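Removed from the display is one protein chain of the complex; every other protein chain stays in position.
Coming up: chain A.
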Amino acid sequence: MLLTYASVKEQAEKRRELTNRIKAIIVERLSLDIEPELITDDQPLFGRGLGLDSIDALELTVCIEDEFGVTLYDDNMEVLGSINKLADYITENME
């Protein structure tokens, strides 16, 4: 596949739009005291990273389903590893 500047740029912009939307949703639904743009795509969401806990995980599951129509299962912790992991999962599972 030929990688052109324009086609990759378009793909990147689309991805950025999705990660920005996820960040905004997380901040709003979990009432986080942080500007969405200060959340980075690869930082851990739990523990040392954004500091979310298991209650937040439940809320996160609900709001991802509400906003994207995608179901998260509690046996798939990898999806909650970072904004990027969430974005990958949403992209793969959105109808």
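Quick notes on this one:
To be clear about the criterion, contacts are C-beta pairs under 8 Å (C-beta built on N, C-alpha and C of every residue); 3 or more make two chains touch, one makes a residue touch a chain; residues count from 1.
In the analysis below, contacts and distances are computed from a predicted model.
The complex appears with one chain absent; UniProt names that chain "Aminomethyltransferase" among the candidates "succinate dehydrogenase", "Aminomethyltransferase", "2Fe-2S iron-sulfur cluster binding domain-containing protein" or "2-oxoglutarate ferredoxin oxidoreductase subunit beta". Within the complete assembly, A:34 is the residue of A:34, A:58 or A:94 that touches the hidden chain. Against the chain not displayed here, chain A makes contact via residues 1, 3-5, 8-9, 11-13, 15-16, 19, 33-35, 38-44, 47-50, 77-78, 81-82, 84-85, 87-88, 91.
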